[in-house]
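Heads up: the structure comes next, in structure tokens.
The block that comes next holds chain A.
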Amino acid sequence: MRDARASVTIHWASITALFAAVVWMTFDVAGFERLLRLLVPGQDVVTYPTKALPLLMAEQLFLTASASGIALVIGSALGAVALSRVGLPFRDLIVSAGSLAQTVPTVAIMALIIPATGYGARPVIVALVLYSILPIMLNVIAGIDGVPPDVSDAAHGVGMSPAQRLIWVQLPLAMPVIMGGIKNMLIINVSAATLGAVVAAGGLGMPILAGFHRYNNAFILQGALPAMALALLFDRLLSSPNAGATAAAEA
Partner candidate 1 sequence: MSFVSDLIRQRARVVATSGALLGVAATLAPHGLVFRENRIVRGEALPLLEALGGWGWVLLGLWLSAAALSFVPLPWAVRGNIVTVLGGLTSLVLVWRYGAEALRYVELTGSIARTSLGWAAWLALFAAYAVIFASTAWLDPGPWRAVLTYLPVVGIIALAASGALSEAAIAREYANSADGFWRELRLHLSYVAGAVGTGIVAGMSLGLLAARKRTLEPAVFGVLNVLQVLPTLAFIGLMNPILTGLSDRIPLLEQLGVRGVGWAPVIVVLSAYAVYPIARNTYTAIVSLDPGVIDAARGVGMSRPRMFAEVELPLALPVFIAGVRIALVQSTAGAIIAGLVGGGGLGRFVFLGAAQTASDLILLGVLPIVALALFFDRIVLVLQRALGSWGATA
Partner candidate 2 sequence: MIEITGLTKRYGAFTAVDDIDLSVPEGQLTVLLGPSGSGKTTVLRMVNRMIDPTSGSVHVNGVDIFERRPEELRREMGYVIQSTGLFPNMTIRRNVGTVPRLMGWDRRRIDARVDEMLDLVGLDPDVYAAKWPSQLSGGEAQRVGVARALAADPPILLMDEPFGAVDPLAREHLQAEMRRLQAKLRKTILFVTHDIDEAVLLADRVALLRNGRIEQYDSPEMLWRHPANPFVRSFFGENLGLRIMARHRLSAVALAPLDEGAACRDAPHIDARATLKEALAELVGARANRLVVCENGIPLGTVDFDSLVAAMGDDLGSTDA
């Protein structure tokens, strides 16, 4: 019991700390610069000159959020179709094609659709949406499938309509699995949005790439540290505060 409370405390403390870190690195230009000088001694220019961090962070969030949002809507809708009578026959194909599609690196999709979309944010968003739809779909399917049949049956038995059953019983029970899928998608998308710099989409990958090209480690850290903090923040926000404690309790 005390373990559970401790892990909840740690959970919220780490969220607060990560959030503070993201905000600080983004907005306290002078402070972050001091840190970078400390980490990378002997570097004259430590601040990426092309774009300011708040802008880069905004781009990063925009890429991640828009792609994830669109994918979530389309993925859930398609998941619902796959769960319906019409979609039922296609389920195995979706799962199989889904695992096949997951082997294609996201950055490759971005690169491949440039002829259609041009450079910038668009190829990143389209690629991430394409890449994220299937995992969301699969998690919706797996989540609903994972609801114990006797629970669904009982809901049927007490006189719920199929829609009521879905909303009041199946969805809430499937939520942990679906949330797990959303978490994975967000983390993949933060990571992939960083790579969007390759196709000139902006975001925190820009200073990292510039750092590699100009042999400037301060630039690299300027993109890498906020990107890491952001990814970890998303991970913590979408994890159950009790995950650690339940695992320990099971053991």
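Assorted remarks:
Simple rule for what comes next: a contact is a pair of C-beta atoms (placed from the backbone, for glycine too) under 8 Å apart; a residue touches a chain by one contact, two chains touch by 3 or more; residues count from 1.
Quick note on selection: all candidates are chains of the complex that A comes from, given by their letters.
Fair warning: this is a prediction, and the values are worked out from it, not measured in the lab.
Here chain A appears alone, and the candidate among 1 or 2 that touches it in the complex is 1. Across the complex, candidate 1 is touched by residues 7, 39-40, 88-90, 92-93, 96-97, 99-100, 102-105, 107-108, 110-112, 114-115, 187, 190-191, 194-195, 197-199, 204-205, 208-209, 211-212, 217, 220-221, 223-225, 227-228, 231-232, 234-235, 244, 247-248, 251 of chain A.
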